[in-house]
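These notes concern the structure reproduced below.
A protein chain is absent from this complex, but the other protein chains hold their places.
Let's turn to subunit A:
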Amino acid sequence: MNNFLLFPIIIPFFFAMILMFGRNNIAYQRITTLFGLVLSIICAAGLVSKVYEDGPQIVTFGNWPVPFGITMVSDMVSALLVLTTLILALFIVWYGFASIGKEREKFFYYSGIMFILTGVNGAFTTGDIFNLFVFFEVLLMSSYLLIVLGGEKAQLRESIKYILVNVISSALFVITVAYLYSVVGTLNMADISLKIAEIDQPGILTVIAVLFLLVFGMKAAIFPIYFWLPSAYSAPPIPVLALFGALLTKVGVYSITRTYTLFFTHDLSFTHELLLILSILTIVAGCIGALAHFDVKQIIIYNIVIAVGVILFGVAQMNEAGLEGAVLYLIHDMIIKAALFMLIGIVIYVTGTTNLRKMGGLMKTYPALGWFYLIAAFGLVGVPPLSGFIGKLLIVRGGFEAANTWTTILVLASSIIVLLSAMRIFIYAFWGEQGQLSSKVQKNKYNRLFIPTALLVVLSIFYGIGTEWLMPFMGDAAKVLVDPSIYTNAVMKGGN
């Protein structure tokens, strides 16, 4: 029993409520948001070190005994993801000060961000499958607010699609949880894991596993249900896009990882084979999209799809190297996607267009932007020693260890396509003849956009170089995923 693990969820929640007051006072809104985020980051960092020292932390609400109460579990995977989420939110909020606009700031933009963090952190932390649904709803409700906030024509059009897709997948989620409950008779995730192991996963549970893949896959944007993502994500302004791109699909990826390592581990030849095939198809679909578009936003958005495929490929291997790589790559991808969206946000700001064909020659006018973009692009691809390298290396090693030779080679080949798609932005926008330049660029605003972005890129460099020091944490995370008994033992014994 330890309430400390709840702080990264409760603090954003509390600050979201406070931010509902005084919505016209922008200085108050900004300072309170920053204060809340810094406070949560400190708690999340404390939580990571506590989990590292003492193992998974557990609290069961209302002092109920374990399988009956709602359990919150913070193991290494979730603690690391919570910390990453909060740090990224800090950078994105900082970046948003200069670009989101007063109208949105006065209309609960910061409350929306804090509520979405409550949902995301809750989803990462919960140890109860129904509460996973509840936290999904919390983050979805806030994302509905953020996607429609501003009321531009494109936002209104896309938010209808977005809401429709998510309402359908949420309904399916509840139905799937009900199926699962009717078979195993419990909602506590550790308890489900034990019950499934007892009955050795008959066919009905494999069906439920596929249903879960469908539900979470819709959030995570895997093939073939990623169709809503490119258009929906292109509608909101860049800070919101960065937040969504970095966090929301990753919650889906986390949920697939959690259910496929904790619950459905007894029919690997079917469930994980399916996950493997889908992840490869996701990578292929993402690659095609990333090469087909000339809109910078779309190129990076399709790169989200590719990354989701790569992470899930690592999960599908079900060995320590693959899972460790998946966790490393997941966190890398959250950081680098946020950085890339922020960078192309600046590119769009200085050129006044999203069309690559109209851009050009930015290297002369904005050299620093060019170099930081190049570093981020190399990081995305995984050029050593930048952040994507070790994660992808481990995923590939996991693939070879599991004897999935051809698919692993395909994953490696996808890196080249990712490189090509990221380099295309660099070649078109930064090289060549001087293209379109926006006449409204203010040096001051440019700097305020550039500083948080540059710092985030630097952070991603440190994530790459400092992997050595992070490895013990990642190793812990992978161990929990490889061996569910660490998780279940901690919950069944530790929670009261």
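The working rule: contacts are C-beta pairs under 8 Å (C-beta built on N, C-alpha and C of every residue); 3 or more make two chains touch, one makes a residue touch a chain; residues count from 1.
Assume contacts and distances are computed from a predicted model.
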| item | value |
| --- | --- |
| The complex's invisible chain, by UniProt name, from "Na(+)/H(+) antiporter subunit B", "Sugar ABC transporter permease", "Peptide/nickel transport system ATP-binding protein" or "Bacillithiol biosynthesis deacetylase BshB2" | "Na(+)/H(+) antiporter subunit B" |
| Selected residue (touches chain absent from view) among A:Phe21, A:Phe35 or A:Phe68 | A:Phe21 |
| Option touching the unshown chain, where A:Val59, A:Leu262 or A:Ile425 are the choices | A:Val59 |
| Interface residues of subunit A (partner: the chain not displayed) | 1, 3, 6, 10, 13-14, 17-18, 20-21, 59-63, 70, 496 |
